[in-house]
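Only a part of the assembly is drawn; its chains keep their places, and the rest are absent.
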């Protein structure tokens, strides 16, 4: 490689504010939490990766193909998703050469990611985990690919070893209510494995009677739970049953990816009537919508009983580009956010359960307009409500700064969820948590330098954000506020 | 108290920007307006406090119980509102011990307010008014309570003496259209009292036929005005009568707390028909909504005639948590904002009265999205329209910075209202006005240091914001632009 190849370097002060007085304070705040373990109470790492501890196949299948944050931008620059291994396996002809070529496409389009968090995370992964020292480009792609490939064959780069190196204390996966959770049982029983890997109850497809697959899924729910789901009462009982099963396997939360946050409470007779109609395929769109919104409220009711923290991730138009969805399926990069309303939408739910002592509701959003207008005011009154940290498109430095700026003044720090990485990009987990710590240090430094908060309290606040908030909000036990 | 008790200190540079060149300029700008009198053209201090000049009972009933900014956050942290004296009096068993305990709850949860303006204001009140020198905590709560209690029994801490010490030149209260305004008359007649205390016409409940209390309130309006409100014409005449009465007692504005800003102009016959139906209890929801929106436009028409400045505070879902409202009534902390539209909503009103030379309309919002999109463009064309400063949840440092950043480029400084504290927390008034002056100094310093505005003009601009804008916009006379 030529001597003029630009280097890849991680500056120790990265993401800390420019102003010298703020940077100095930020450094101290960041240093105080830099080495703390990672608590990841919501994410999408496949549990089998951890339980089977199989070496990762190659750089592309680890870093590119499953990460729609990366593939979407390459698609925007004209690279077909199929060239990136999306939805393909070696058996489908996505062989070594194809994987290497995909990696080359990423490196060739490195400049497309300037100013994005994807670039920031990837740099941390390349330099921090794999020891890459040159900037990705068409010229350096092969060498970098070879370097990562070599590492992936080493024992230190198998999933469990990485998890240990990353300092992950808790990792939540996202799971189907009918899942056996056997991988979680295996991991829990393994005394040689220190991390806690917990499942998360994600029942979306069982709760939306408008989906063509809904009735078959409700049948399966009956089979797995051993409770007849032919009636509304059985359907409710089966859901309660599977939630308790998840609790017994260590779950701490139930997650809901819904198009809107509207809740209603139907009379049982009405819910039952619509359920029957939906099972018979005769329910109207208004009816299936009403039942879906009712079931979201039912999930809150069940949370009061079984203690699962309720998290809501609304407002994304999934599979916006139908041709891409038809060819590649979901989660490949063409999900686009829409505006979401929370204040009126959640009122029925919060009137019923908002002050229940066993209830916790974490509200996420990609629609930033609701932070100061709706979410912070809700979290600043209801003891059950916490504002989730920025998610997906807005899990990014400038957006996280806006989040703290728009939420803190009404809800403080303690009514926020603690950082959540929400990622399927396993190797990006430490980079994401580290980014959050740096940004919170930067935000707090502004309060300190403007004499709005003494530094000793800022040190407590950042420690809480990293450790106490996720533990408290997600009922993880251990150190608490 | 141990020697390690953290101190409570007010730094002279608080809230000024970190960058040394900006801080230097900010200091000069802030110093130029620091001592100017307070003009408070919209607020919620009970006029009886001033007219009767009764000593405040105890720290809790002064600082905590009536201030939903404070109680909401304690509620979110699990403290029942009843423990904070909300809706309770000594006669209801909220005795000295209970008041002390409530104050202890605030001090114990002091960390919950980190990064909030409530914390900032309270620090100014504790240190600046009451001379507290230690940080509130469970350990220091009693001593601080005793210190404030002792002060409250001194003559210098009675309402009028405080008002004088605060430098309040004008204080507007918020009043019911049927109020006699006798307290205002008493104060106006008192030549020993220098401040000007003016009433504000707030007719919300007389203008919404959907309220169950509306018809009885309209009856009472008839009694007080001496005009038969059995007809629409009488209803209008009675409102005009009471507005003139308010003007005669010194009122300069009429305030409207509405759920949305939609205006319509009904034909008189149609308005009259709906009025009759609403009085008879037979109006539909569409009809009562139409009449409510028509009446907002009628208020604008009356403003053109009697000169009362029209202020609109829309977009808050009041009493979001019904059980809390049923137990404690309104204004206890569970009001949550919603999105609001102004451009199309106000078009009928502005087409009719937007260029009337006697009309002034100040538009407030908690929905920050409208600052750059709707409010600044409206205020940048209509001679009658001014953008109200941030209010309620967004009367806070970061939000005020966003306000200037999103409004100034389209509407300049002169099309904004001047600072308004909108508070029922009497002792927070100077802290709030001072906060605004510091933040405006900081905003202007950015323009100066980036060579977008010469410093001599920035000095003029901040003086205008503090003095000229509120005087001009609220027709207060005296020095003007």
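First chain written, first letter: the chains are A and B, and each begins at residue 1.
In this section, a contact is a pair of C-beta atoms (placed from the backbone, for glycine too) under 8 Å apart; a residue touches a chain by one contact, two chains touch by 3 or more.
These numbers were taken from a predicted model, which means no experiment stands behind them.
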Identical copies making up the whole complex, of which 2 are given, total 3
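Quick note on the criterion: only the chains that are shown with their structure count from here on.
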Distance between the CA centroids of chain A and chain B (whole Å) is 40
Given the complex, residues on chain A that touch chain B span 19, 21-22, 341, 343-344, 347, 350-351, 354-355, 369, 372-374, 376-383, 385, 405-406, 408-415, 446-447, 449-454, 456-457, 460-461
Seen from chain B, its contact residues with chain A in the complex are 6, 10-11, 13-19, 72-73, 75-78, 111-117, 120, 135, 317, 320-324, 333-339, 366-369, 393-394, 396-399, 402
